[in-house]
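For this view, one protein chain was removed and the others were kept in their places.
In order of appearance the chains are A and B, and numbering begins at 1 in each one.
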Amino acid sequence: MDASSQAHVTAQELVDRFGGRIDGDPSIGIWRFMSLATAETGDASFLAHPRYQKQLNNTSASIIVLSDAQLARERGLTCTLVVTDDPYLFFAKAASWLSARACEAHPRDKRVHTSACVDPSAHLGSGVSIGAQAVIESGVIVDDEVEIGPGCIIGSGTRIGRGSRLLARVTICSGSSIGERVLIQSGAVIGSDGFGLVARPDRSWMKVPQLGFVTIGNDVEIGANTTIDRGTLDATIIEDGVKLDNLIQIAHNVRIGRHTAVAACVGIAGSAQIGAYCQIGGAAGILGHLEIPDFTTIGPMSLVMSSIDRAGKYVGVYPLQEQRAWEKSAVLVRRLSRFRRQLKQTGDQDT
Amino acid sequence: MDASSQAHVTAQELVDRFGGRIDGDPSIGIWRFMSLATAETGDASFLAHPRYQKQLNNTSASIIVLSDAQLARERGLTCTLVVTDDPYLFFAKAASWLSARACEAHPRDKRVHTSACVDPSAHLGSGVSIGAQAVIESGVIVDDEVEIGPGCIIGSGTRIGRGSRLLARVTICSGSSIGERVLIQSGAVIGSDGFGLVARPDRSWMKVPQLGFVTIGNDVEIGANTTIDRGTLDATIIEDGVKLDNLIQIAHNVRIGRHTAVAACVGIAGSAQIGAYCQIGGAAGILGHLEIPDFTTIGPMSLVMSSIDRAGKYVGVYPLQEQRAWEKSAVLVRRLSRFRRQLKQTGDQDT
Partner (left out) sequence: MDASSQAHVTAQELVDRFGGRIDGDPSIGIWRFMSLATAETGDASFLAHPRYQKQLNNTSASIIVLSDAQLARERGLTCTLVVTDDPYLFFAKAASWLSARACEAHPRDKRVHTSACVDPSAHLGSGVSIGAQAVIESGVIVDDEVEIGPGCIIGSGTRIGRGSRLLARVTICSGSSIGERVLIQSGAVIGSDGFGLVARPDRSWMKVPQLGFVTIGNDVEIGANTTIDRGTLDATIIEDGVKLDNLIQIAHNVRIGRHTAVAACVGIAGSAQIGAYCQIGGAAGILGHLEIPDFTTIGPMSLVMSSIDRAGKYVGVYPLQEQRAWEKSAVLVRRLSRFRRQLKQTGDQDT
């Protein structure tokens, strides 16, 4: 991101667009946002968490977005402040706007790279760009203003909605349906076969054919190297506004409700039904054929083994200890039922 | 999967091929299988788990495969039933057969795409198809009827057995050996370097050269974005019939016995020896240089830290709790050795 490629914006313009009030010179201008530690004159920055307050002491930012002007003034800061209740949301909006404005100044190349292989039966809308070495198979429908990065492979019969962006080397398997304004990071695989097996009498496995598909709603983000399997007969469904981080596994016939966010390394087993507005912590696991209600939070590295009846925050993590202490506690965890017997002998009986 | 592309089949033909008995009209025909919830007239469906019994009330399927005809009749269902002990196995066989028949009607393109780069020294058998943008390096041997998807990269000296299918964007590193009828999903990497390190006196790491290879047996399935490292000097071995789900890590010199199934997100460390007919739950971990006997089941998100002596079901998962309850229990888990001392003071001495 080259600062000089972005047009200058004043504190007044920022507040006019994104709210907040100015404490300082409203005519001061910035080119971009940087962190407090790295901002220079001509940059804006923000303070969103008390953890980073000490960085106020040494910043060179020309504008700082924060929620408490007094805090900055007490530390002797003389730069212009923009005071707002949610500095992080302000930053996200302002930096997105600056970034989009910079991109307009350098419009992307809306064309099909000569090395891409596009099947003649595919339909490409207007303003579509397709990167080098990409493959678009038969019957694919790409709506207007879609960007398909280099090395992407779009399987036959897939539909990609308006304004979606696939970064480099995304794989979409046949028959998938991708909504509008979806962003898919590199290496993601959408529509791989589900892990459907049935035991033969000799205990070898027979593959269950995976004939369904994947449906991705609007405004979904899918992280790098994340995998989403197709349904066995119906669809695996990712609803509008769902955000998936990197290296997540979504098995066949899962449904994830709208605006649920899933952190990296999570695994969700087949046919699990996750509600809307949930937050699933990193490396959590969710077993198959169960339901999680709307507005549920699952802690990191916690395993959901059965349906959850009511929304809440759920955790299941062995606490970290120094190795020797862990060795003792882990031995005793295995002996808890012996403990209980002893307690019953020595104390009351209702445990 | 376009229904019209599949030939019509009657209940009688299904039973003649796959067993079971008919309760209803044997001449009724179906085009395909769908789930109970989405099946329409002209579709077959199945009931394999009591969880989905309620869907019998609203299904429009023309044929339902299940194990208990009375159950369906009590709910007033008038469609034709196929009664069999294992409806899921029946479905898997019948749907596979229907799917294969549909594919025969639309034979795949058995040719090398013009954009693929095939080294002149590679040997391609008859009926081989190679997708767009694929790369086949020197000395590769591809047996008859193999499908290599778009964007696949097959490293030098690799051999791929008859009838195997590599979906889009699979990477096989040099010197790998892939059996017959193997199915590899997109993004999988076979034959990457093992994580072999040796500490130098200054505590920096020296890489141990990874000179071995990977051997995959027949009828193996490998999931999307799964990684299998080559052996240091010998082979990493995946035996016949093993099924690996997505995002699994198999380290160098691991051996997985035949017909073992491994769910998604599992990590298996170097030189672990996994028996035959095992089932490894999702996100489980298996440390290195240990042995797991045949017919062992490991629960999801459970860590195997030492060899297992006898087959059985093993689990090690902290139970999920509401966050406040977890905070209390986790604090107490760390204090279990203090508990024990108290017990010894108050009760008997043999804990």
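General remarks:
One rule holds in what follows: a contact is a pair of C-beta atoms (placed from the backbone, for glycine too) under 8 Å apart; a residue touches a chain by one contact, two chains touch by 3 or more.
On a predicted model such as this, the values are computed, not experimentally measured, just so you know.
For the chain left out of this panel, the touching residue among A:W31, A:F91 or A:F213 is A:F91. In the full complex, chain A touches the hidden chain at residues 1, 32-35, 37-38, 49, 51, 86, 88-89, 91-93, 95-96, 99, 113, 115, 131-133, 149-151, 167-169, 183, 185-187, 219, 221, 223-225, 241, 243, 245-247, 259, 261, 263-265, 277, 282-283, 300-301, 317-323, 326-327, 330-331, 333-337, 339-340, 343, 346-348, 351. Listed for chain B, the residues touching the missing chain in the whole complex are 115, 117, 133, 135, 137, 151, 153, 155, 169, 171, 173, 175, 187, 189, 192-193, 195-200, 203-209, 211, 225, 227, 229, 232-234, 247, 249, 251, 265, 267, 269, 283, 285, 287, 289, 297, 299, 301-305, 312-319, 321, 325, 328-329, 332-333, 335, 338-339, 342-343, 345-346.
The definition used in the following text is that only the chains that are shown with their structure count from here on.
Copies chain A and chain B of the same sequence differ by a rotation of 120 degrees once their CA atoms are superposed, given in steps of 5. With each centre defined as the average position of its C-alpha atoms, the distance from chain A to chain B rounds to 26 Å.
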